[in-house]
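Here the complex is missing a single protein chain, while all its other protein chains stay put.
Chain lettering (A, B and C) follows the sequence in which the chains are written, and residue indices restart at 1 in each chain.
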Amino acid sequence: MPSVSVVGGSGYIGQEILRLVAQHPTLELKVVTSRQHDGQKISKVLPHLAGFVQGSFTGDLSKAGDADLVFVSTPHGSSFPLVKEFLAGGSKVIELGGDYRLKEEGAYERWYSHKHEDPANLAKAVYGLPELNRDLIKKAELVANPGCYATAATLALAPVVKKNLVATHSPLIIDAKSGVSGAGKEATEFTHYPNVAGNVLPYKIGKHRHAPEIQETLASLAPRSSAPSVIFTPHLVPVVRGILTTSYAPLAHGVGISAVQESFAKTYSGCAFVRLQEETPSMQQVVGSNVCAISANIVESLGGNAPTLVVVSSIDNLIKGGAGQAVQNANLMLGLKEEAGLLTPALGV
Amino acid sequence: MPSVSVVGGSGYIGQEILRLVAQHPTLELKVVTSRQHDGQKISKVLPHLAGFVQGSFTGDLSKAGDADLVFVSTPHGSSFPLVKEFLAGGSKVIELGGDYRLKEEGAYERWYSHKHEDPANLAKAVYGLPELNRDLIKKAELVANPGCYATAATLALAPVVKKNLVATHSPLIIDAKSGVSGAGKEATEFTHYPNVAGNVLPYKIGKHRHAPEIQETLASLAPRSSAPSVIFTPHLVPVVRGILTTSYAPLAHGVGISAVQESFAKTYSGCAFVRLQEETPSMQQVVGSNVCAISANIVESLGGNAPTLVVVSSIDNLIKGGAGQAVQNANLMLGLKEEAGLLTPALGV
Amino acid sequence: MPSVSVVGGSGYIGQEILRLVAQHPTLELKVVTSRQHDGQKISKVLPHLAGFVQGSFTGDLSKAGDADLVFVSTPHGSSFPLVKEFLAGGSKVIELGGDYRLKEEGAYERWYSHKHEDPANLAKAVYGLPELNRDLIKKAELVANPGCYATAATLALAPVVKKNLVATHSPLIIDAKSGVSGAGKEATEFTHYPNVAGNVLPYKIGKHRHAPEIQETLASLAPRSSAPSVIFTPHLVPVVRGILTTSYAPLAHGVGISAVQESFAKTYSGCAFVRLQEETPSMQQVVGSNVCAISANIVESLGGNAPTLVVVSSIDNLIKGGAGQAVQNANLMLGLKEEAGLLTPALGV
Partner (left out) sequence: MPSVSVVGGSGYIGQEILRLVAQHPTLELKVVTSRQHDGQKISKVLPHLAGFVQGSFTGDLSKAGDADLVFVSTPHGSSFPLVKEFLAGGSKVIELGGDYRLKEEGAYERWYSHKHEDPANLAKAVYGLPELNRDLIKKAELVANPGCYATAATLALAPVVKKNLVATHSPLIIDAKSGVSGAGKEATEFTHYPNVAGNVLPYKIGKHRHAPEIQETLASLAPRSSAPSVIFTPHLVPVVRGILTTSYAPLAHGVGISAVQESFAKTYSGCAFVRLQEETPSMQQVVGSNVCAISANIVESLGGNAPTLVVVSSIDNLIKGGAGQAVQNANLMLGLKEEAGLLTPALGV
């Protein structure tokens, strides 16, 4: 049985990996690290996993290297030495903190306020969106697990960008709504219950790190000279899990709904976790699952402009937007069935 | 003391008018109607008003005409005979159900699925957005109280449209998020708690009635030949009160943030209920008050297109988006101070 | 592979059985009925199950009898002919609507407002709380699946009642808090989002049907002449899934915490789904799982009375309080491993 370790196992993404691995038919859990909870029982720190996950956290991160694959889920900017060490030791690595997502090395300084400290591995890292990069992921030693917003938005727009169905005179506008677990486990003013409940809060307008991630991926798919522009606005909504994005794209001349739907059907043919729907997705239809639900509509402008493509996509930010996608990538990297351990339906309510 | 009646006093907008009138320094409450609760004590049907509002509902709607001004808050399509009757009887009327909002008579068939049954009064009706139409409202006999979404979106975009600061090559995109009270008091699948909690639900994409209302008002403000197009997408969010709109507008060549802010400052000079902010608005900053909070940002597109104007506005949908705006209009129509009874701050948390 | 059918498959409990059966290693799904959705695809009516459950609803309820076991999840008072028919046809039956829970035939008139129409089978029905009745369930043809509140409250109090650790001079007080899915799928004023959000609502004080169910079970466990009295107060809280009960019991003279804990440890020895905790349970620790988490505390009264036992228990009302418990019962009745298909941890957040 292939073995995996989790570095940063007490954060939301880390604990979700533990939950998924506990239900996985073949993955063996080796080492789970947490500096904060060094030596504590996992079931004590994460009571919802009591009876399902055995063992204790260790604060010795190097131990994690004793596994076929290591999930590295640490705060951005902190993974470089770990990734180098685990790769050098022969483990495969999935990095979840954003340190290997952007291909352009200079972008880290602009968006993450620090230089990239491992450009050699950055050059080899594969962006872990299996629906777009499946074959590369299968052969990768290092996978950069996508951001949660980026997963939902990129899956919503990739088909029409790839097939050159959008006009480029105006930007793609992505209006995204996220549950609070996306902000992580640490209590802050931003996650304080009375500040979130009964509220909707746009934030980091034009400044969120997932914007360049989306833009870079879409640009890589677009035909030469048709790279789209992106405007991305995240909103915090009073929900624990779930991301929903509403994306607005100007259509290229003469493009109708059938061309749009064909682009989606072709791009996601054979993808178990993308669900193309007539019905507009909502968070509830996907929370608890690894599914990304997508619907596309063409809306006439009131007033005379050309019609606009409106694509709605929704995911569970901790699963398809994080831990589930990581397990999906691990399955591919370890030669397992892509869907292994992930065929759990959404809770529904 | 000027007197008012409320037709449809047991719905969310109606009961909110009762709550506001109870705190108003000069308005006298005459008749409150409800067919469903004919003869029942108001305090029994609306326990939160016990001790604050006396009297009973009557099912005899005509009685409401015995007041200087009548708030008519009935389902759309049902107000025509009432409005005619009250106007003929010498009362001023504020209609809140959407029956007199669109100037173009034909639009009712397209958006409301019925013919307009009172074109004579429609021609005289004034659109009740005091920040844009204050002087007309003062002299009006009949005011059409704006839709909740339309209030938030129109206030967000009117200044830049009026001053011709937006380009017209692409539509204005309005992505709106609303609390559930906007769907009214009747329990439906759409408002069933387990369907809403933990969820975000886009609906009526390209088909919501407030879209033509917004488009018509903005078009009326725009310089000739610059009428903007509108794309409007409403989302249900798990919140009781509050609307937040995020609007995206292409800027006309050379327009910068100072021109934008000047347009807002000028348009809303002297308006007690519009709060222009540097800080991005959230619902919490306005819920419980008659305030519309607005902030404007210019965001660089990632990828090469011209910058985009992103305006965020937020209101309490039942107050500035309904009952509060109606009382504001009533104050103007009755010669009272515009702010009378409405200077209540938001709850904050 | 043993086969099961679901009568009433579109309600919350029914759809949850479908979700669990879809993840079950051996159960085969035969027929799913819904009068309301006769002929419609399951994946259309329940979009969160698209890709996980195939087939359509049938309105022909009798077809369900073509299975080894039938889950009957219809409104109370409506199951009698169905249960008779399926039992006569040789299927085992789990009834989830409350029609076979109370042993005392006369109680149905008092608490359910109708006579029991199948006293013969009522006499044979086994109350389906596996932790108390495992051996009887294994041999049963008909199991009455317990009420959601009754499951949480009975598991919290059974050990100390059975071991005679509580005094009988005052009643056991059970203060219960439930999420809204317990009220079912039909939209009503009681489940209207604006009535529930930001609210806590006690209801049916002293009149809820789960009260006699709890009382009857506890009385059956108590030593002769020590049958406890029960006061039960349910509260609706703004949560979708989850029940938490806080139970207050007067302790028999001289009983301390170790005797209490021993009674719990013994009663639930070998029970995979009861988790005895030091830490006080919360809904979050169990929602998404079939676990009932329980903690017991002895609290000194301020003012002079004897100490009071305070037991907190929590379950997912749709799983351990409904569908999960039904699958657990089905496993026992069909000779499968009790835990089959149910070893899913809670979501945590």
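The rule we apply is simple: a residue touches a chain if its C-beta (ideal position, glycine included) is under 8 Å from a C-beta of that chain, and two chains touch if they have at least 3 such contacts.
Note that the structure is a prediction, hence the values are computed from the model and not measured.
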Next item on the list: Using the definition of touch stated at the top, determine which of A:His192, A:Lys207, A:Lys266 or A:Lys337 touches the missing chain.
Entry: A:His192
Item checked: Absent-chain interface as seen on subunit C, which is shown -> 168-171, 173, 175, 177, 179, 194-195, 198-203, 205-206, 211-212, 215, 219, 227-233, 235, 237-242, 244, 246, 248, 250, 280, 282-284, 287, 297, 299-305, 308, 310, 312, 314, 349
Item checked: Contacts of subunit A with the absent chain, listed as residue ranges -> 12, 180-181, 185-189, 191-194, 196-198, 238-240
Checklist line | Interface residues of subunit B (partner: the chain not displayed) | finding: 12, 15-16, 19, 22-23, 46-53, 181, 197-198, 240-241, 272, 275, 277, 279, 284-286, 288-289, 291, 293, 318, 343-349
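The rule is short, and it goes like this: only the chains that are shown with their structure count from here on.
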Notebook entry, point to check: If you average the Cα atoms of subunit B and of subunit C to get two centres, how far apart are those centres in Å?
Noted result: 46
Note to self: Nearest whole angstrom, what separates the Cα centre of subunit A from the Cα centre of subunit B?
What the structure shows: 38
Next item on the list: Please set out, as single numbers or ranges, the residues of subunit A touching at least two other chains.
Entry: 198, 240-241, 284, 349
